[in-house]
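Rather than the whole complex, this shows some of its chains in their spots.
Note that the chains are named A, B and C in the order they appear, and that numbering of residues resets to 1 at the start of each chain.
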Amino acid sequence: MNKINIAILGATGLVGQQFINILTDHPFFSIRVLTASEKNSGKLYKDAVNWKAGNMIPEPIHLKKIDKFSISLFKKKKIKIVFSALPSSIALEYETELRNNGFYVFSNASTFRMDKDVPIIIPEVNPDHLQLIELQKKKYSGFILTNPNCSTTGIVSVLKPLMDFGLESVYISTYQSISGGGLNGVSSFDILNNIIPFIANEEQKIEVESKKILSTISGDVLKTPDFKIISNCCRVPILYSHLISMIINLEEDVSKEIIEKKLSGFSNIPKELKLYSAPKTPLMILQERDRPQPSIDFPIPYDKKSGMVIKLGRLEKIGKTLKLFILFNNTIRGAAGTSVLNAELALKSGLIGDTK
Amino acid sequence: MNKINIAILGATGLVGQQFINILTDHPFFSIRVLTASEKNSGKLYKDAVNWKAGNMIPEPIHLKKIDKFSISLFKKKKIKIVFSALPSSIALEYETELRNNGFYVFSNASTFRMDKDVPIIIPEVNPDHLQLIELQKKKYSGFILTNPNCSTTGIVSVLKPLMDFGLESVYISTYQSISGGGLNGVSSFDILNNIIPFIANEEQKIEVESKKILSTISGDVLKTPDFKIISNCCRVPILYSHLISMIINLEEDVSKEIIEKKLSGFSNIPKELKLYSAPKTPLMILQERDRPQPSIDFPIPYDKKSGMVIKLGRLEKIGKTLKLFILFNNTIRGAAGTSVLNAELALKSGLIGDTK
Amino acid sequence: MNKINIAILGATGLVGQQFINILTDHPFFSIRVLTASEKNSGKLYKDAVNWKAGNMIPEPIHLKKIDKFSISLFKKKKIKIVFSALPSSIALEYETELRNNGFYVFSNASTFRMDKDVPIIIPEVNPDHLQLIELQKKKYSGFILTNPNCSTTGIVSVLKPLMDFGLESVYISTYQSISGGGLNGVSSFDILNNIIPFIANEEQKIEVESKKILSTISGDVLKTPDFKIISNCCRVPILYSHLISMIINLEEDVSKEIIEKKLSGFSNIPKELKLYSAPKTPLMILQERDRPQPSIDFPIPYDKKSGMVIKLGRLEKIGKTLKLFILFNNTIRGAAGTSVLNAELALKSGLIGDTK
């Protein structure tokens, strides 16, 4: 099988670096074009990047030139799939243009997430929302498929299996690492020996994106579920991974054993698809009394395999209420990794097949 | 007025150091005896302590000798009040003995907090629980009066005024500084670049102590209120102060303005008592979008004045649900400061008056 | 006595904030104008600043408007002295213009430091270099007087008294806090759980500035001393203060006692001047085996009094070689504080007396 040519937009940022990590040696995709901010166009990747994703920049990318964003270049290089790690302001223009020109955009930007015909997908959670792509394909030659905000990704992966027991209300507090703010997003002076109980728009995103992702779909219509979800978000002085405190009121009173079994066995990816980047157990339940911990559970934050697992610990049941913590790699599972998994899902589902 | 002689147990720990800060130059109390662990008996305070509470150890204490715990010494030195910063295991023996010998013990230890005749008091919240002291006085010559666990102190100070609007349920997640673990409690290897989602017994303490403090008292009987309170607790890599995320469901739907007015005007200390260490506004409401923050709001963690204020920010109202953050100095408001305030309350209420 | 009107350039940065701290309630100077970057002109100070210098912005400044840099405004407001916390790139234009228009500029910028007629002064070290001001006054109506780079300030304050014993060579390694990089200078991602063994131009500055400051002056000619000085500089993950490791080879073999006496008694400020901001003992020698430490020795990094003292510890003598550590507040002693002390020196020396 010939590999599909792909481009990465925003390739020098933290999510861009994880895209490179994950897509180097990927069996189906081949990195052909990298773009970054204006000032880096024309530079070698190694000279433009402040590399944080491991010991070494992967060999073929090391000396690759960074290109200026250009539809004609993308066409010339026979790019079919574009992975976007663009800031949301820039994503509006570029992703629109790409979609109009027949490219398949897998985007981390928040720009289009709440659009009616753009799905927010996590393959383990709501692969059926892929139907919305048909709506886009009718209007445009390409499509945009988004993955959720990093925190939302972890949260809905726990909520989805619990919906079988009836979700009444969900109370969330986050402990988000500085990597979520990007390479230069958080000044050391603001965060060293400090906690910042504010992340712009994060709480809104958690609330609206979770509802959209957990919607049922019939035809092209999403039906939003009816539980309450409220969150308080904080930036904490750790480098990688997001820890999230969740307190969940269920409608049914089922045993802790049943809940654990439900959670640890969960995945909605159709078995026959066998997605390459999908972990066997998306939700791993820890029994230790003081886990999960960032430094123990994600010691190597650019390990693409382990970076797709969400660790869940301190699960307790008090009546119909569950309390627990989840921890996950925000730049892999919460960003680049889920985006690549979405591309694998689209590919196996036949949505990429029609070459231009 | 002659000052009352006091002793500090556990004087070299972090809470002990704050006791020294607060009680040096106190108008009513005079530090006469300091005790610490066995190995420090006989040493000068300056040689025994790893001082973290400011530029300098206060002058008179600097060269004070540390004594071995001894009832006869306490009697000889005419100690009347004993402030205890003992670990709970040791507190059982020492505080029992002190009470049996007629001393008034103001204790930070958790040991006796849930005893039927021992009140847990925050003067602004439940000064009426002082009645329980009479129960003790009947049985023993002295008494033990406790202040709550650090996190509980902040939490109930917000919940008490809100009870007027009906408390339905409270969901809490904490961001607790390493100072809560004591000088050597948290290894740097465990917490640097990490978060630990576990603090032994903390969640239980928050739940049971909050209910006890918020109980109504009639005669000697406490009646526990009927709301739900669930918490998830974490240790975070900051030195001082505890940040707490609170999501509260009220029974009534009152305006945000009424809630803010209620909170910022709150204190149950009888006006005529004018307690020396009581801040004018125990709950200070911040309007900035990203506050409270440890490094901005408690930059000087041993300032005894500012250390008694609880800062509350990011208050939002969604239907009958409130969400907010509080931040407070865990070793002053959450420990030594409230303990001293309790002693002032007892003194003004005539409970200390009967000299032995 | 009427206070002298002063302006602060770059008033929202970290050094600017310390200027405000130090000059509020100063007996001789009165803050009349504040400038900051273009985008903040017209804003209230409180709305433009990310205040890090204590509990509260001092009252009169809180609501002060930030002005656009303008010579005519400065004249209108009868400004005589301008304190500059400008980045060196901007300082070139603005400070030149100010000097040409008769203002007395006390600058933290490196721009003019190595100019032949511009002295770099620390009042305790080389007040005699004030003579160079006369050279400037002949050419321009105003003058520029600089204080050294932060690290240099600490280093030469130790080297100056030791020159009496003959300096042969000096080997330096620095542990510099992130505050030296400014409010947004160091990304948290680069420094959390990391050390950066590179600070642009710092090593060169230490070497050339030290030599200039320690020069003898005769007439207008500086004669550079003949010792060797080599440094290695690092950024470390602490918020405030610079720790510096110094190993010094002396020419003479004098006793440790004589050296300690020389260091702790040192100051070249003429006694009759009695400068307001000068500490009694600029160099304080600590005898503890593990000091100085940032968190113990400068716990309140915006205390203007204590912030002028350089703490020296772990002094050992091995033959003619000394080894020691110094620690000082880089934004006060290493920047704003020394700048203000220079203005006090110039004032007392009669250089400010001639009003325009």
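Keep in mind that, in the parts below, a contact is a pair of C-beta atoms (placed from the backbone, for glycine too) under 8 Å apart; a residue touches a chain by one contact, two chains touch by 3 or more.
Note that the coordinates shown come from a computational prediction; the quantities given were computed from them, not determined experimentally.
Enquirer: Since every chain shares one sequence and 3 appear in place, tell me the total number of copies in the complex.
Expert: Total copy number for the complex in this file: 4.
One rule holds in what follows: only the chains that are shown with their structure count from here on.
Enquirer: Taking each chain's centre as the mean position of its Cα atoms, how many Å separate chain A from chain B?
Expert: Here the centre of chain B sits 43 Å away from the centre of chain A.
Enquirer: Using the touch rule from the top of the page, what residues of chain C touch 2 or more other chains?
Expert: 52, 192-193, 239, in rising order.
Enquirer: Okay, in this complex, where on chain A does chain B touch?
Expert: 171, 173, 175, 193-198, 228, 230, 232, 234, 236-239, 243, 245-247, 289-296, 313-314, 318, 321, 323-325
Enquirer: Which chain A residues qualify as touching chain C in the complex?
Expert: 14, 50, 52, 178-179, 181, 183-193, 237-239
Enquirer: Enumerate the contact residues on chain C facing chain B in the complex.
Expert: 51-52, 54-55, 192-193, 239, 295-296, 299-300, 302-303, 306
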